[in-house]
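Working notes, beginning with the structure itself.
Yeah, one chain of the complex is gone here, protein chain that is, but the others are all in their spots.
Labels run A, B and C following the written order; every chain starts at residue 1.
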Amino acid sequence: MSFEPKILGIACNWCTYTGADLAGTTRLKYPQNLRVVRVMCSSRINPSFIFRAFQLGADGVLVGGCHPGDCHYNTGNLYARRRLATTKKILEFAGFEPGRLRVEWISASEGNKFAEVVAEFTAQIRNLGPQAKLKIQE
Amino acid sequence: MSRIGVFVCHCGLNIAKTVRVSELAEFAATLPDVVVARDYKFMCSTPGQEMIQHDIKKYNLDRVIVTACSPLMHENTFRKVIENAGLNQYLLTIVNIREQVSWVTSDIEEGTAKSKALLNGAVYRARLLAPLTSRVIDVNPDVMVIGAGIAGIQAALELANTGKKVYLVEKNSTIGGHMAQFDKTFPTLDCSACILTPKMDNVLQHKNISMLTYCEVTEVKGYVGNFDITIKQKARYVDHSKCNACLACTEKCPGKGISEWDESLVKRKAIYIPFPQAVPQKPIIDKNSCTYFLKGKCRLCEKVCEQKAIDFEQQDSFINVKVGAVIVATGYDLMDTKPLVQYGYGKYPGVYNALEVERLFNSAGPTAGKVTQRDGKEPQSIAILHCIGSRDKNYHEHCSRVCCMYSLKFAHLFKEKTSADVYQFYIDMRAAGKGYEEFYNRLLEENVKFIRGKGARVTQSTEEPGRLIVEAEDTITSKFMKLPVDMVVLSPAIVPRADYKDIARLFNLSTDKQGFFMERHPKIAPLSTMSEGIFIAGVCQGPKDIPDTVAQALGAAAEALTIVVKDKMELEATTAMVNPASCCGCQNCVRVCPYGAPAFNYEKRVSEINEALCKGCGLCASVCPSSAIIARHFTNEQVLAEMEGLMEF
Amino acid sequence: MLKKTAIEKISQLAAVLMEKGTLLAPVKEVSGHNFAEINDPQKVDLSFYNTIMSPKGAFFPHKEDFVKYKIGKPLSEAEPAVLNLKPAFLFGVRPCDVKSFEIMDIHFDAAGIIDPYWRFRREATTIFGYAYDLNQPVDSADFYNTLGIYAADPEGSDIFMVKKDKELLLKAITKKGENLLSELAVLKDGSAADEKYFTEYVNKGKEYKTRFMTLDQEAIAKKLEDIFDNTDFWTKMSAACLSCGICTFVCPTCYCFDICDDTLFGKGTRRRVWDACMFTDFTLEASGHNPRTQVYQRLRQKISHKYSYHIRKYGVISCVGCGRCTRYCPVNIDIYSIVEAALKA
Partner (left out) sequence: MTEFKKIEENLKTEATRLLKEGLVTVVLAYGKGFDENHPMPYAAKTIADVENIVFNEYCNYNMARYLVRYPQGTKIAIAVKAADSRAVIQLIQEEKVKRENLVILGIPVQGMKNPKTGEIIDSKTTCGMYNPVLYDLLLGEEVHGAKSASPYDVLAEYEKMDKEARWEFWKKEFDKCIRCYACRKACPMCYCDPCFIDQSKPKWADKAPQSPGNMMYHLTRFHHLAGRCIDCGECSRACPVDIPLYLFHKKVAKECEEMFNQAAGMSIEDKPVLVDFRVEDSDKILE
């Protein structure tokens, strides 16, 4: 059986989650590997959520937020950008593939971008293969 | 142990076509804590809703999962459904298998598998949900307006006319703002005073407006619906309750101060009203120019005042006001152009800034409306330099928006009042308002000379003493030019008030790079701010002309009204709270919150969150290193559990 | 019975023991030596002073899984952990550490309180005590003499080993040890001279001096009771204490643990994990109340437990003077000095 990556999505309620809805209402097709958690703002994402997602066996984590400047809460994504960038650097230095974490700004009107990003990221993770480094071995 | 009911919707064929809904319900039934799982054609229909309510009672459910369309679609519908069945509305979880699954795949295997994963995540999350109740608070019906320029005046009148009590706070001794300094307004050239002074008078007379001039806000406590604001009434040294505005004092006063109102072009008395139509028509004493305060002797005003209104002992006093909403309309300053030495402002008497010129035109101004220069002569040639300090990366990047039009207005008035040649040095001519392009066209006919090129430098003529040379590149002919003129008018950048940082701090407003107050959203919430219940209007939000300012003021009044029109309001339930036992006192939450909801309790050494200010974004929870902040409905446990559920299958 | 082998042939002995069961012996790690289950006989390394971690983990591992279960399923489906009851050999234990097992037995294998995990492992294990190398200087942190223990004390070991030049002498101390030694054909018989050397070595061990103070159990137990409320004393003693868990984790006689339920994907494991009285959450109650929030309270607890409560309850000090807590303390807190200071307080 070919490798079907499990990708965890964390999407902000106002932009990316709504953008994902738009992808749906416009019937865009994209790979079914993504499972989305809805949070109110990308800034809600604690770096430990990311580490935990990989421990839970996520092969990739996709974080979606509003474009900088468009945050529903004004500046949340600007903090998120710094915090997630740092998270990535930490993963990278640990020897983990930083490419398994991706942050994208997807607005509520960018249903197509959402679908494209999911397709592209899924392909990328498929290439990287199963994530075994942080995954908890049962 | 929870008792979870799972309700899977077919959404006709919208879902059922690419997700095997009955298989999904069967799968749900195998999950721990799931007591009942059903599928149904249209869960949102009346029979669907009744089915959920029936099962809640029959199975004594304490959690409900609706597996259907996006929560943005029907979360509220189903919240009401379970609430009507006696369950707290926050015990609902929606699994979005339409927008996120059935509509984005054509493979029923994939669709069913992903739906199972999503549903499992929801079960994990649902177990940890907690009932939440929104707090209902009383709303104070009064409104405060800060700044009594045209924006503040308009907003105050509008609100007062609806019957609301308004406190209009002005830091100067008169209301009116910059507009009261103008002579004519563009593009119609109607008289500024004619349209403004009746409004000023209305404010004075209005029974619902409490006018607080010569006042400054010093402290803001509370939150939407319940602001508690302290205002400093600066000492006027004149008891306005006694003063009958005879102004005998101002005639006798030997003191000499510089008239702020006339942009320092002339002197005024130490006891004075700024201008004849000032409201209130009652004087104040300027301590810095009063002979008594400076030398300890004089008190002439006291002697002539029959009302015994002069009070040299007067102190600053503090007034406490409670309001439900606030409109900030603090206006602007003109950029100080002295540091731009290349233009010679402050060095050459022939260089003026725009507001000074406004006063020169004004019949109540220092020259009684005659255009004469500081040396008393009428200018024979005048250069108007646009974009001084604005649209300039070295100073202010923004366009000050009104300068093009008032420069045209100046040109027209110069032509009307003098025989001078008038030159406009501009980068682009921006005339994008109603009637503005027409006004520009009209000026093109009035023999005003337009030079497309930014004035680069103003020097003194070596040949003709007293004359100025404007250097510029005419970008149309690509020629460098040196134009001798008598008078130079600078159109400086419009910048925020010098004290904008204090206002921003007091009301917890964000500012943009230039210091203008930030609206909550540039398009759909242009008058609200990140602080609930605080609205902005006029130029304090960004440069704009009078029509836009008035429109904003009316909008802000309406916004404020939506709050104070009700006596109670419901607060967000999904707010954050601090578990004091875990708080490490790092104050990260205080540093990041755009709403100022967390505050540090220095006594207990822990942060506390004012739920009335919290919008529930959860930023504080993620920057809290010791996990002391509980972002309700999106708690760490809930998110971690949902992730675990999503990743299990 | 006395047997011997060349030290360079230790790996042969190790190989034999590995065949018979599980061998736990010191191996060299980056930071020093530690006991580890041997899977390569070459790894056994006797050139150590003492291990970083005490050998208590052989019977009381840092993490011990008790039972695996599934959430939402009946208890009858839960699977208790299966104990590996193969014979085990704990090789190269210093006399002070050997002594610690007796103290630990009080908690895990005494009338009424029997911990099967501890007891079964203890019973299945043969202890090879190992005298300190008397030619090596004493570490300044050690003070086992104070607790009546000597560098070449065979008591408590099943087999006791001393080094003789390039040879290792192994003497059976208990019946269990004797049985084992007789089975180990890889060893040579010791001579009478070896016997003499062994006895002399044991005696010479008494001259190998660690720090020493005369410690009257009753006196120190009482003293610590008396100064319980002397906050000044304890604050001073703990001024440098970081309240980390090193001292208790390396300690051979600290036995506190926590029972945790760890779950993932609906499956759970109930396990025992070492805990430490130096941790803030050690005494955190479900109500949120914590009776020991201050560092001085925690240090006081640790010292008083070992040198007072333990004496009152079981008649012995819960310390063997191995010096680990002092040696590995990042800020050089010294239990010996604290006890000394307490007596003077």
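The rule is simple: a residue touches a chain if its C-beta (ideal position, glycine included) is under 8 Å from a C-beta of that chain, and two chains touch if they have at least 3 such contacts.
From a predicted model like this one, the values you see are computed outputs, not experimental measurements.
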Visible partners of the omitted chain are A, B, C
Contact residue for the chain not shown (choose from B:Ser22, B:Asn161 or B:Ser627) = B:Ser627
Taking the entire complex into account, which one of A:Thr18, A:Gln32, A:Thr75 or A:Ser107 touches the absent chain?
-> A:Thr75
Could I get the residues of chain B that touch the absent chain, sorted low to high?
-> 513, 582, 584-588, 591-592, 600, 602, 605, 623, 625-627, 635-637, 640
Against the chain that's been left off, what residues of chain A make contact? List them.
-> 47-48, 51-52, 55, 68-69, 75, 78-79, 81-91, 93-97, 103, 105, 133-134, 136
Missing-partner contacts on chain C, residue numbers = 29-31, 52-53, 62-63, 140-141, 239-240, 242-246, 249-250, 258, 260, 262, 271, 273, 275-276, 279-281, 284, 295, 326, 328, 330-334, 336-337
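Definition applied: only the chains that are shown with their structure count from here on.
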Express in whole angstrom the distance between the two chain centres, defined as the mean CA positions of chain A and chain C.
-> 48
On chain C, where are the residues touching two or more other chains?
-> 264-265
Listed in rising order, chain A residues that touch 2 or more other chains are 56
Using the touch rule from the top, collect the residues of chain A that touch chain B in their complex.
-> 6, 8, 13, 17-18, 20-21, 23-25, 27-30, 32, 35-41, 43-47, 49, 52-53, 56-58, 72-76, 79, 83, 115
Quick one: which bits of chain A touch chain C in the complex? Just the residue numbers, please.
-> 56, 136, 138
Chain A touches which residues of chain C in the complex?
-> 264-265, 267
